[in-house]
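The complex appears here minus one protein chain, its other protein chains still in place.
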Amino acid sequence: MRKLIALLQEIFSPYVSKAARTYKAKDFEVTAPYPITAFIALALVTIFVLAVEASNIDLVQFFGNLNNMWRILSRLLQPNFRFLPRMTGPMIETIQLSVGGTLIGSVLAVPVAIFSASNIVKASAIYGSVRFAMSLIRTIPVLVYAAMLMFIVGMGAMAGLVALSIFTFTIVAKMFYEVIETVDMAPYEAIESTGADKVQAFRVAVLPQILGSYLSIVLYSFEINVRSAAIIGFVGAGGIGLLLSDRISWRQYEDVGMILLVLFAVIILIETLSRYLRRRLA
Amino acid sequence: MNYHPEVLHSYEHRPKTLILKLSITLGVILLFFWSIPSFDGPLISESGLDIVTRMFQGLINPTWDKIFSLKTFHVPYLMYETVMVAFLGTLIGTVVATPLSFLGSRNITNSVIAFLVTVLVVLIRTMPFFVIGLIYIRVVGPGVFAGVLTIGFTSTGMITKLYTESVEDMDKGILEALDSTGATAVQKLRVGIVPQLFANFVSHSLYRFDINVRNAIILGLISAGRLGFELQAAIGNFRYRDAGAYLWGIILVVMIIEFASASLRKRLIYG
Partner (left out) sequence: MIKFRNVGKRYPNGTVALKNVTLDIDQGEFVAIIGLSGAGKSTLIRLVNKMIEPTSGELVVNDTRVDEKLNGFPLRRFRRHIGMVFQSFNLVPRTTVLKNVLGAKIADKGFLASILGYYSKKDQLDALEALHKVGILDKAFIRADQLSGGQMQRVALARTLAQDPSIILADEPVASLDPVTADMIMTDFRRINEEYKITIIANMHHVDVALKFVRRVVGIRDGEIVFDGPSEAVTEDILKRIYNRELTEDDIMFKKVEVV
């Protein structure tokens, strides 16, 4: 017992006293830094144990049903090409939703971004509260918006459009105000000195500096929107997701495979195009 | 006023962009009208407007009991569960991505393997999130466990991609120096590789962890998580004050984790 206490003391004393971490020689002494790694490791292990407990992990069921998964996957890999005609409509709707959401959201984001930029709006009370409100709106994921809008505007594409617009609005406003804050304000002052008002000076001296970045941000959010629009249908908000979830619940995995194949091609195509344009804008 | 002939000449020869600008403007306007879904009647019905008002009232005056009680399935517990699901999912993603990322780095393996890994990453990243979710629900039934698996699977793509970039950016000078001293593979790993990559890897995983918290919430919308599920159920059953409580839970947990992840990453990168 006494030995055990001594051992514990040996282990834990560096955490408690500085003296225990200090090595003294005749003419110098060094103090080791606080042994924080041990704490981190301990914390991670604790979180791991708690997390396993909280998430009802059932490995028996997982491995028991794993062959189920292989069956699904192998059926996914045999896409049903005859399904193609039935999915073109929803696929186009998905792209429409992403285009519409991107356009609406990124136009609405412009004034908000301007009011969030500390170099344009000098009053910290204004840009501070605008930023805070925006960061609240931004925390709610786009799919949660879509799910809530289901109840408000009803099933269908309109809910998806509004959800994607809200998402675009928040992300473009944030990224755009960060760009605005990097703008060189000296030309703005020069144009103001010619007797221009603030709007005119902004148009002449700030806009050319930020237009390229703005378009690039819009394209970036479009890329994200295409991916979101593809799954927004799972909660009933239009697009290909509606069909996907329908085919999954009917266990028509060959149809699902076909949708995934087309979706894959469309996403890659749009991303390639958008990245090419963004490089041109840089 | 009389202008100098050279001035008139350059005015005549100015680059004419009006037609280009007009056609771009027209194109965007057409794209807009093409993309708006048709709807008849008002955008938002009277009952829809009523729900919006009630939701706002619910946000301002939520069910406080649910916010301040530590009981299972009340808001703090759901926030906790969400973070735990995201943590485990990120851990799975990290564990799988580490070997994959070395296999995918052009400076470590041969380009065929690297290419295959890249293809795998792109496939995982383009797989719609909910499709994976529903497949896992088929395998282990609805619930947070399916959420953990989904998040683990989908994280693997992005984490592998980010890790691969770090590995490819790695300074190989140290490895060559170690080679010349005849160090073993394990020694090379411990002295030459781990210290260089550790902070980067942790930072990438923290970044994904932040995303995964949001994903853990929305997985609730397909019964593979609880916070999103409870929110949806509350609105569906007209319990708007409960919905407000869950929304605050979502806002808080996302904000806290976003802040924690960002500040930890800053610490990791700038010492």
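For clarity, chains are labelled A and B in written order, and residue numbers in each chain start from 1.
As a working rule, contacts are C-beta pairs under 8 Å (C-beta built on N, C-alpha and C of every residue); 3 or more make two chains touch, one makes a residue touch a chain.
On a predicted model such as this, the values are computed, not experimentally measured, just so you know.
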What residue numbers in chain A mark contact with the hidden partner chain? 184, 186-187, 189-197, 199-201, 203-205, 208-209, 211-212
If the hidden chain were put back, which residues of chain B would touch it? 1, 3-4, 6-8, 10-11, 14-15
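FYI, only the chains that are shown with their structure count from here on.
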Please tell me the distance, in whole Å, between the geometric centres of chain A and chain B computed from their C-alpha atoms. 4
Considering the complex alone, what residue numbers of chain A touch chain B? 47-48, 50-52, 54-58, 61-62, 65-66, 68-69, 72-73, 93, 95-97, 99-100, 103, 135-136, 139-141, 143-144, 147-148, 151-154, 156-158, 161, 227, 230-231, 234-235, 238, 241, 244-245, 248-249, 256, 260, 263-264, 267-268
List of chain B residues in touch with chain A within their complex: 28, 31-32, 34-37, 39, 43-45, 48, 51-52, 55, 80-81, 84-85, 87-88, 91, 122-123, 126-131, 134-136, 138-141, 143-145, 147-149, 214-215, 217-218, 221-222, 228, 231-232, 235-236, 247, 250-251, 254-255, 258
